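Our next item is chain A:
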Amino acid sequence: MNSILEIKNATKKFGGLIANDNITFSVQEGEIVGLVGPNGAGKTTLFNSVSGAHSLTSGQVVFNGEDITKKKPYEICKLGVGRTFQIPQSLNEMSVFENVLVAALNRHGSISVAKEHTQKVIAMCGLASFIYMHAGNLNVMQKKRLEIARALATEPKLLLLDETMAGLSGVERKEAINLIQRIKISGITILMIEHVMEVVMNVSDRVVVLTSGRLLAEGTPEEVTQNQQVINAYLGGMTN
Partner candidate 1 sequence: MNRKGKRIIRYLGISLFLIILAGGCAKDQELNQTDYSNNNKEPEINKEEETVKIGVLLPMSGAQSKAGQEVRAAMNMFVDIINENRNDIDIPLAQSEGLPNLGGKKIELVFGDLKSADTALSEAERLITSEGAVGICGLFSSANTKTAAVSTEKYGIPLMSEGTSPTLTEKGYQYFFRVFPDDTMYVEDSFKYLMELNETKQADIKTVAFISEDTEFGKNIANVEKKCAEKYGFEIVENITYSSNATNLISESLKLKKSDPDVVMMSSYISDVILYMKTFKQLNYKPKMIMGQRGGFMTSELFTALGEDAEGLCSTSAWSLDLQIPLVKQLGDLYKEEYSGGVEMIADVLKCSTDLYVLCLAINQAGSTDAEAIKEAMLNLEYPEEQLFIAGTGFEFNEVGQNTAATALICQIKDGKYRTVYPNSINAYEGLFPLPPWYEK
Partner candidate 2 sequence: MKNYIEANSHFIIKFLASLLVAILLPLFIKTPFPLHVMILICIWAIMGMGWNFIGGYAGQVSNGHALFYGIGAYACGIGMKNFNASPWITMWVGVIISIGVAFVLGAPLLRLKGHYFALATMAIAECGRIIFLNWNYVGGATGVDFLNKAEPGWYTLQFTSKYPYYYIFLTFVVLILLLTKGLDKSKFGYYLRAIKANEDSAQSVGINTSRYKLLAFMLSAGVVSLAGSLYANYLQYIDPSIVMPLNVSMMICLVTVMGGIGTVIGPVIGAIVLTVISEYTRATFSSISGFDLFIYGALIIIIVLFLPNGLISLFRRKQKIRILTPLEMEERMR
């Protein structure tokens, strides 16, 4: 399997604060990689750098062999990187259907084809019953689901999920895991930031651990949980 995304010594400084310090790892095609780390480890900053929301201070991001470090968010999206936001950024004045339609138009010029595609994505994400509701009136779970639907509608090769599980109850979490597995089967690589250890450990193929902006460890979930550094830096407090 060739690597779909390579991050080479990515560094990001906000004035004096070093959010990401020389991070290098790669994501293989078709796998699910969990990105974990305590709050403030620079996970979302890394996501923003990859998706072009802000530029890197130094280092390089290569997607499918193409350097996307300097590219703008919409160019990166067109290349095939879909992303969700930690705090849902839905288009509040527009209906759920229109939210996803706008994303679907990314690939399909004609409205009718885009509309059919939107129907499929909405059905897949289980939002079919809220199709005419204004995005602003959805609750947190529905908004997060809408974020995923919008990212999926752009037909990405790589999907960046930013804490899509946070705040979900048991049942909702199962549905979300089920959705992610269905996405993986459809051949889309997933890189997801997640705090809910139970989900990360049994869903992701590999796990990358960040602490205070640096790469601490990388490997399969089992390797990571035994790794001593990870335990005292991050999992030490957990008594399982």
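Going forward, a contact is a pair of C-beta atoms (placed from the backbone, for glycine too) under 8 Å apart; a residue touches a chain by one contact, two chains touch by 3 or more; residues count from 1.
Keep in mind how these were chosen: all candidates are chains of the complex that A comes from, given by their letters.
On a predicted model such as this, the values are computed, not experimentally measured, just so you know.
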(message) For chain A in this complex, identify the touching candidate from 1 or 2.
(response) 2
(request) Report the residues of chain A in contact with candidate 2 in the complex, numbered from low to high. (result) 51, 53, 72-74, 77-78, 82-83, 85, 89-95, 98, 101-103, 105-106, 109, 111, 114, 119, 123, 128-134, 137, 150-151, 153-154
